[in-house]
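Omission of a single protein chain aside, the complex is shown with its protein chains in their original locations.
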Amino acid sequence: MSMEFATFPYLTAILLSCIAGLLVILFIPDERQMLIKQVSLVSSGIAMVLSVYLFFAYDKGKGGLQFVEKVLWVDSLGIYYFNAVDGFSLPMLALTGIVLFTGVLTMWELTHRVKEFFAFTFLLVAGVFGVFMAMDLFFLFVWYDVSLFPMYPLIAIWGSTRKEYGAMKLTLYLLAGSALILPGILYLFVKSGLNTFDVTALMQPGVFTPFQQKFAFLLFYLGFGILAGVWPFHTWSPVGHVAAPTAVSMIHAGVLMKLGAFGVLRVGIFLCPEGWQYWSQLMALLATCGIVYGAFVGLAQTDLKYVIGYSSVSHMGIVGLGLATVTVDGLNGAVFQMFAHGVMTALLFSSVGYIYERTHTKMIPELGGLSKVMPMASSYFIIAALAGIGVPCLASFWAELLVFIASFRVYPVRGALAICALVVSALFMLRVVQRTFYGQKNERLAHLKDVSFGLGIPRMILVGVIVLFGLFPALMVDLVQTASLPLIQGLPR
Amino acid sequence: MNLAWTQDPNLLAAALSAFTPFASFALIMLFTRSHARLSAGISIAAVGISLASAVFLLVRNWSLPAPIQITGRWLISGDIHIPIGFLLDPLSLLMLTIVATISCLVQVYSLAYMAGDPGFSRYYAFQSLFAWAMLTLSISPTMIQLYIFWELVGLASYLLIGFWYEKFSASEAGKKAFVMTRLGDIAFFLGLLLVLLHFGNLNILDMNGPQATERLSPVLLTVSALLIFGGVMGKSAQFPLLTWLPDAMEGPTPVSALLHSATMVAAGVYMFARIFPFFSHSGNAMTVCLSIGTITMLLSSTMAMVTRDIKQVWAYSTISQLGFMVMGLAAGGYAAGVFHLTTHAGFKALLFLCSGVFIHHYETNDMFVIGRHGGRGLLIPMICMTLASAALSGLPPLSGFFSKEAIMGVLAGQRNPIWLAAGLMGAFLTAYYSFRLIFIILRPNLSEKVRAETHGGHGKGHHAAGLYWVMAWPLIILAAVTLVLGFFQGPLEVFLSGSQTVSESHGTGHHAWLPIAAVGLALAGTGLAWLEFGRNGAAQVGFVERLPALRALFANRWYLDHLYRRLLDYVIYGTISNLFTRNDRRVIDGAIDGMCRATIGSGRLLSFVQSGMLQYNLMVMFAALALVALGFYFLG
Partner (left out) sequence: MNSLTTYLFIAAALFIIGIFGLLQRRSLIGMLIAIELMLNGASVNFMAFNRFLAPDPIIGQVYTLFIMGFAAAETAIALSIIIAVFRRIHSINIEQARDLRG
């Protein structure tokens, strides 16, 4: 794999902007809330600008790993501080930056324990960034756990419906996942005989026997898959979404679940390709189950956030299906879907968050007729819902198209089933839109104000991103293909 | 930026035609939402530019030797290439012109119809969205691009049907339209995938070429043709996915005129015509399409016979005529089907726009009420509507006569006479229900007291004279087209024959009795309608309505809606959704919670070991020591 070292440590700069933001916030006294928020805005802005810059500055002609930073950390264990980006991680980095920035803006009106909230958020996002850029298994796992545990206080303190239960369930479930990942990593470390955690060294052909790869891949698939919302280990996700405060939901559904899928990609697929091929049938089956299941269960929900939660399960199933096809198109579609769904879900939660803050309810029967009261807020949600259904010229259409083409080619029946689930998702999303926004003007809520221009900025950014990649999908696919094509071509037949 | 593409006049005109409405949509949505007049102006200007470009392209490329295809790179992934571009050939240019013309006329008409509506700008934004989508659909070079804009057209339809979203019925209708067409679209998409995977690409010219039979087996051709036809069933409201179209009348009447009569629903038929050579490879598929078209045509004609709502009549009529077009195409009559699409667009839009004037004036959809309130006093709409109904019924010398005759001729060429019989029956029914409406409005039953209440039936006092003429001029233009278009059949057929390579069946020549039979049946239908509704002292009750069971069957749309409701409630919500939700709560969550309870429970169990009794601890210590000692003794 070609490596191009960085002239300026952009990746560490991204990490540092989050950690520096965290440290500065810790020193600000609790009462100066506006200052805390401004500091958060600045550091998240820096992170977003850097990550988006890297997205466009990547040299697609050369491909391979770029912006590499590699420093020996612990010699006796072969641990390196190794950060790099390739076609797979760059969309994720950009996604995290965008969702972080818009998330911070969305929580602008928070007043309860502001300092701790933003501190935990930055810790969480630092962990997420770290996972996406780490090319050393040790650091990947450390950052992974760093991103896990702030979820507990974030949900348990600032959350809403059943927050303690949701927080506990989420954290325990995800830790159980990491309890599967760590043995896998150690297993690989021991069996490779190379005494290194470096991914580029471990992914060389011939390092692991087929049996080792199959065993390890299963561990990684289950462990990371729990975080990715693989059916049937998905039930922590809707409960967690509902319980979490808005920005945490945005980051959780938008970025954290992608962390799981990315883990399967970076650790499982890169290091154990034969295991990947061996287990791909099972992956496809579980993914299809997730797609269909999530759509049908979403039909029966009455809480807005539950609806979005189950639709997330369904969409992550599409990611899983793309990964299971073992083809270039499938991988492209899966990564594109990770990005597109992340942005779309962030927009959905952002809109719901605004509505919840104003109306203090998420239950659909109590809402209704909101479009007359707050037209702009409604439009944001409706655009996001349309993106979720897969309307063309919005980003997720292309992602789903690629995945469906790839999956139909490799798994005709499962692919056809997944395509049929499109109708169900259209049905429940449109039903939700109709019940919540359309209808007679809601007199009880008529006094509420619509989203102001300032508060609308994060949502406008998200809409812009969705439309941009909807109209120009090549921006994303060309980038991802630089990584997926060599990967598939290098697979043992 | 490479501006060489602006040098090519064809490309420039096509790009202008397709994309100016998009610019209009973006402008209105982002900036001019609060300025109603400005939004309308932008939208009409955009669609006017589209119309001018379309006409320019049509005239310039009238005698095109070969289709022009211009594509650019949109998405390349692995070995999948999805280009974006334009295909300019007779069929696409014809469709482009039709869509642009009717969009322009409807948008002008809407200035008056939607005047004063709080969502005026939003309406025009969505109209622009629709125009963009439909125009680009018409000139798509690949089926994928067609599918993409097909879905966007569906989106515009959803937004426009549910335009008055405060009404629950409107949002319900929009949702129903979207979901039903999506059902069809899934079959369409699966068919496209089959073709893509086995044929290699989805370029329309390639699909229509001879390689299709080489690379795809007959079974595959039939299956993919049938699946793609699923899209036609959804979008063009063929049986059994037809119930969304009558409900779609919840939208404003100009929307019904544009989308749900002339253009969007015609997209299905257009798509059929677009890949007509591909479809013709499979005789079985064509027969299935023929039967579905026939069933649709007859079924919806019956539904039109009993309804009181003026728009519903035309909605059912649209479904019926679309079925008729499908029949024509499926029987092999390419030029006939396309010609009927063209003429139908003209007179059906005219019918809806006329109805719109009545609805706007009398604020009711009920044809009996309109008649009683003196609807016939509005001269221009009344005359135009009568003219259009005559065209619809196939009376000479209007355009409908020529196009219906063309299709009848094709049907006569089929071996099985059942299709022709169905077609003729359809002609009878069409004339009947159209003139039923005309006579109800023309000769209202004034025996009730309402007669005394009719205010000046001329209606011009209701709106400002200017607004009335804004609505009237599109009517007059369309009426003129209806009168004249029929005589262009010859040149149009020559024009169209340059665009497809499969020989199609003509067949009009040697059936001289056919026009007479068709016209005769149409006149019979008109006569029956006059007998029951038109003459003095008529009871104004149709022969169907005298049979309550039959009437209920037709009025309830042959209970299709009931079937769908049952399906949705019992199977989808009741069974599957319920099952999965309970599985989630009880089984999966139950298992997890059970595991947690087990963990806590085992902890509680084991805690008994900590009894706090010192002597038990001591006992354990001694036992352990003894075991260790024994161990040392034996293992030494």
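We just call them A and B in the order they show up, numbering each chain from 1.
Note that a contact is a pair of C-beta atoms (placed from the backbone, for glycine too) under 8 Å apart; a residue touches a chain by one contact, two chains touch by 3 or more.
Note that the structure is predicted; figures quoted are calculated from it, not measured.
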For this session: Mind giving the shown chains that are in contact with the missing chain?
Result: B
For this session: Specify the residue from the set B:Val59, B:Val571 or B:Met619 that touches the hidden chain.
Result: B:Met619
For this session: Can you list, in ascending order, the chain B residues touching the missing chain?
Result: 607-615, 618-619, 622
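Please note the rule applied: only the chains that are shown with their structure count from here on.
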For this session: Take the average of all CA coordinates in chain A, do the same for chain B, and state the distance between these two points in whole angstrom.
Result: 37
For this session: Flag every residue of chain A that touches chain B in the complex, lowest number first.
Result: 169, 172-173, 232, 235, 293, 296-297, 299-301, 327-329, 332-333, 369, 371-372, 386, 391-393, 397-398, 402, 404-405, 408-409, 415-416, 419-420, 422-424, 426-427, 430-431, 434, 437-441, 473-474, 477-478, 481, 485
Seminar exercise, completed: Touching chain A in the complex, chain B uses residues 73-80, 148-149, 151-152, 155, 158, 162, 165-166, 168, 171-172, 174-175, 178-179, 182-183, 186, 189-190, 193, 196-197, 572-573, 576-578, 580-581, 584, 588-589, 592, 596
